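Encoded as structure tokens, here's the structure I'll be asking about.
Note that one protein chain is taken out, while the other chains of the complex remain in position.
Let's turn to chain A:
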């Protein structure tokens, strides 16, 4: 029995087989979803997919997609999904599962670029490709795979030093979802010119000046310029087409979002109880400061390894955010396979940490279910579960940081 499993697994670790199988699995899920939606009361398709499709319908009728209430995304997404109306309702889901498998392929290419063998890269990739979470999310019609593909493509282009392409993809990624904007500092720091030996021996104010001059170099200006043109160009285009609604729903809503309804965030109950109090603004700021400090520290500490830096960035951003839903987890899970090869954790430790992460979610989901579907007042339990989840996430991140074996370059720099 064990030898059959082993032989199946080894055949699966062939690159072509792996990618074909993962695409087919997602195709089956999409087909099952269509069947379930038609025959059962509980639908497979996510509400978001209907929101996108309704917004696309408005576009085909020459109207603004923001006529669809709760459509809080870029108009670009509704435009891309117009074939949902003209061709088939299932087009969007096929696009999302393709982006999902593409994300897996980009992970494979980045791992190969970082020196992994074909087989090892396949094994790590399979953690994303054969993972039910991203497969389920994209086959249900969520658009997260589009943004994960854009972020991974940006990282690949940066690894290959293809700066103009990286900048275009980055500008597009930030346009679609705001959170990649936090990568700006690590990317800028990673593009700085290398320091000369003579520059080491000067006083601190001269060091500061030298640092600034190394940071503001030609490559950074190229990257910032191209990314800026792409982002501003898209913003101006859609502002001209849809006006203030576009800015409000795509960006401002997310920046000022105070969702008082229960979610994974440790701040949820505090924000619910103080929603109408004069302390609300000060508390919002107090919630923002730990997030900002940690993001700054991570950028300065790990910018030499962009994959680890971006992973920690997003994991910290999501864990310390004022609103946190399970969709956000995919934003850092797609970067985890890039970090995995350099972790010195044993498989047993890895599985324990994974189990702890799931346990943290379970501890939250139980009282949340009783609140929403049974009507018990479990607010206090949900609050405590949110705090426990933050502690668990922080613990896991500390374990990852502690057991990360930097690349040879990083080790050499650390030793000097």
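Points worth noting:
Here is the rule we go by: a residue touches a chain if its C-beta (ideal position, glycine included) is under 8 Å from a C-beta of that chain, and two chains touch if they have at least 3 such contacts; residues count from 1.
In this text, contacts and distances are computed from a predicted model.
For the chain that does not appear here, its UniProt entry gives the protein name "Phosphatidylinositol-glycan biosynthesis class X protein", which is one of "AP complex subunit sigma", "Proteasome subunit beta", "Phosphatidylinositol-glycan biosynthesis class X protein" or "RSPH3 protein". The chain that is not drawn here is touched, among residues A:118, A:252 or A:286, by A:286. Residues 41, 43, 47, 50-51, 54, 69-70, 195, 199-200, 204, 207-208, 210-211, 214, 260-261, 266-267, 269-270, 272-277, 279, 283, 286-287, 290, 293-294, 297-298, 300-302, 304, 316, 320, 371-380, 383, 387, 390-391, 394, 397-398, 401-402, 404, 406, 410, 413-414, 416 are the ones on chain A that touch the missing chain.
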